[in-house]
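Have a look at this one before I ask anything.
Every protein chain except one is present and positioned as in the full complex.
Chain nomenclature is as follows: A and B, assigned in order of appearance, with residue numbering initiated at 1 for each chain independently.
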Amino acid sequence: MSFVTRGFSGRRREADPRLPPGQTLVQDWPVLSAGPTPRVDTADWEFTIRDETGADHRWSWDELLALGVEDVTVDIHCVTHWSKLDMAWRGVSLDKVFENVESEHEYVMAHSYGGYTTNVPLEDLLDGKAWIATEAEGEPLDPEHGGPARLLVPHLYFWKSAKWLRGLTMMPDNDPGFWEQYGYHLYGDPWKEERYW
Amino acid sequence: MTHHLDGNVLAGALSEVFRSDVTAARGRCGGCGRTAPIAEAMVWTDAPGLVARCAGCDRVLATVVDTGDRVILSLAGLSAVELRR
Partner (left out) sequence: MSAQPADVASPPRPRVSWHTGTVVETRRETPSAVRITLDVPTWPESPAGAHLDVRLTAPDGYQASRSYSVASAAPGGQVVLAVDEIPDGEVSPFLVHDLRPGDQVELHGPLGAFFVWRPGRTTRPVQLVAGGSGVVPLYAMAAAHGAAADTVPFRLLYSARTPADVFFADELATLAGPTLGLDLVYTRAAPDGWPDPVGRLTRESLAARTVPAEQHPHVYVCGSTGFVETVARWLQDLGHAAADIHTERFGGL
């Protein structure tokens, strides 16, 4: 029954051969949110990895940055069909964060200030594939976009790049996080268009 | 935009799932027990799905994900819904 609306093309969107299927390039940076925006001062900010022994590995803001912040340029792909290519970010590699964390568990639940969660296999966070990002496009991450720090996992749909990152909990099974419980794919590979259940 | 709308905006999405408009129906939050019309829920629409939260405690009451050929509805945060006949 649906028909094309004469003259409508949505926001300015372009095709590009570097885009995964079903994605279009945008020039702005849309803000998507499932709830109120948490406001966390870096003075109060803390990041925690909880392993299966129940031990907590903690970093304050300064301790996180002291691990070494690097520049990365990545493409990001949102499941709502927009993508940005060659986006400049700064963050701490998860490889550095996990250097002294031992775990037998293969999966991770990322937790955000405000309650959001998303699940990711540990191997998708290591070997240069993920960061705790503190800056984007040359500016400190503002709260709307997940600041002060968010997870950045560009090879998966961007709902996996949890905003307002607070911690990671190791888990033995790939338990679903927020969107994964409500209809979204457990893994989320944009190149295989793994959007929904 | 990170502001929210309210449950009135759920009417369209939920009309595919329920026989009659449920925005006037009252829902009980499974978290704090607040019972109010679903139209009064705080609803975030700029997200991969519609997210309705309790106006009292912010807990997620319901989500609606439209995949194109399917609608995936969760009412998990509502402990009860009351509809007038």
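Keep in mind that, in the parts below, contacts are C-beta pairs under 8 Å (C-beta built on N, C-alpha and C of every residue); 3 or more make two chains touch, one makes a residue touch a chain.
Since the model is a prediction, treat every value here as computed from it, not as a measurement.
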> Contacts of chain B with the missing chain: which residues?
Replying inline: 1, 3-9, 11-12, 15, 20-24, 37-40, 84
> Going by the touch rule given at the top, which residues of chain A touch the chain that is not shown?
Replying inline: 1-11, 13, 24, 28, 81
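Here is the rule we go by: only the chains that are shown with their structure count from here on.
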> In angstrom, rounded to a whole number, how far apart do the mean CA points of chain A and chain B lie?
Replying inline: 26
> So in the complex, which bits of chain A are touching chain B?
Replying inline: 30-37, 78-80, 144, 159, 179, 181-184, 195-197
> Taking the complex as given, what residues does chain B use to touch chain A?
Replying inline: 1-2, 4, 44, 46-49, 51, 53, 58, 60, 63, 65, 67, 70, 72, 74
